[in-house]
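With one protein chain removed, the remaining protein chains of the complex are shown where they sit.
Up next, chain A:
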């Protein structure tokens, strides 16, 4: 093991009422890719905020050594000057500025306050090449995709003479191709001697690139495990081993047992979508969803697999009250009867519920309380002549808090103070309470830790066991394989396959997901 570039010793950080970190140790070798794993709330982000000076020196206990020398960062600028650069999960680029301007934002190539455009463009071009971006430095950030934006962030970090790069869930929003590109770039940077800390939920990525992994649990560093001996060696650690460290127990059953629905109407088609076609909201020439037909029976969990841009979310949102794009034909039937779903209230009225993939933007009113978020979709049913029965509302919220195991001090807590998993339970509660026949779940476990995932799976399983029809959109193939009775695959807006549970494997799904349209 090479000389450590970073040592964090006995880091303890408290917030009012919570101890977020309790004596965490972390050591990163020079030119090492070090993964940081842990459930949500384990303290990963807090640890990185301590390291990067977001939580300044003095607000925590313990010591930080860079290249063997103790450091005390007052703010982010101080840590960046020492070559520690953090790239947050939410990208911090300014959409209306060019790539070059973004790369040198706050670090402008200027002489006495006047920008030297030649140097800016020249250096930006050099940095963009280094991260493998062919785009011109004058391109606006809003004109390139999320995957490329992530690379621009790295170019920005490189412009600051970075020694230690911290990436917080770098591939969370990327498709497979962009993720692959990014991972390769991280490996290249290692070859150039830049150490890297990667926070990730994706264990396969950790196995692919990391040298070592440190696991945090409940604000403590549980263990540091070697992933591979040399940079080129095969990984020697199993995903289950990492999971065991994260949850502190063996997760033998990552998915709950299925109980088949045995009602009299079992097997009847609850949702039938025929010939559904949607055009892009701005580019009307483009069909984002093209002639899709599918059906979901009562008590069935049906998966929808597809790469980013395959049109899964667009299909779901469009069926749900035409919330996306321009409708261009197709029909929806619930329980065998064709229904109009031209607006969200109509869709809800016909027993369709849609749980969004992006709970913070489309699912929750973050500044409002748990109980008001749960009741929002079903207020009319809680009201007599337009007046809401507040006590009944609170009682319902208390009910879901118990049945869904929502961890919150009380139901009046602001939703933004809950962890991701508990927020997702609030979203699910809110839709379950509308009493739907059909639930469309769009990435229901995105950004949620392993323990909470199992709870969400159990809720989904139970909904199916009660005879609801569930359409389950997910990018995580193991999750689809573990939960679904059938899986549809989509590519480029079209349905490319319908695969039974018995025949489905990751390989088969991936083959259908990458099928060319023809």
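Convention: a residue touches a chain if its C-beta (ideal position, glycine included) is under 8 Å from a C-beta of that chain, and two chains touch if they have at least 3 such contacts; residues count from 1.
In the analysis below, contacts and distances are computed from a predicted model.
Chain not shown in the complex: UniProt lists it as "Xylose transport system permease protein XylH", one of "Signal peptidase", "Glutamyl-tRNA(Gln) amidotransferase subunit A", "Xylose transport system permease protein XylH" or "DyP dimeric alpha+beta barrel domain-containing protein".
Looking at A:311, A:420 or A:467, the residue that reaches the missing chain in the full complex is A:420. Checked against the hidden chain, the listed residues A:193, A:275 or A:409 yield one contact partner: A:409. Check A:34, A:394 or A:468 against the missing chain and you find that the one touching it is A:394. Chain A residues in contact with the hidden partner, per the touch definition given at the top, are 15-18, 20, 40-46, 89, 169, 317, 320-321, 323, 344-345, 348, 354, 356, 361-368, 372, 375-377, 379-380, 383, 386-388, 390-392, 394-395, 398, 401-402, 407-410, 412-413, 417-420, 430, 447.
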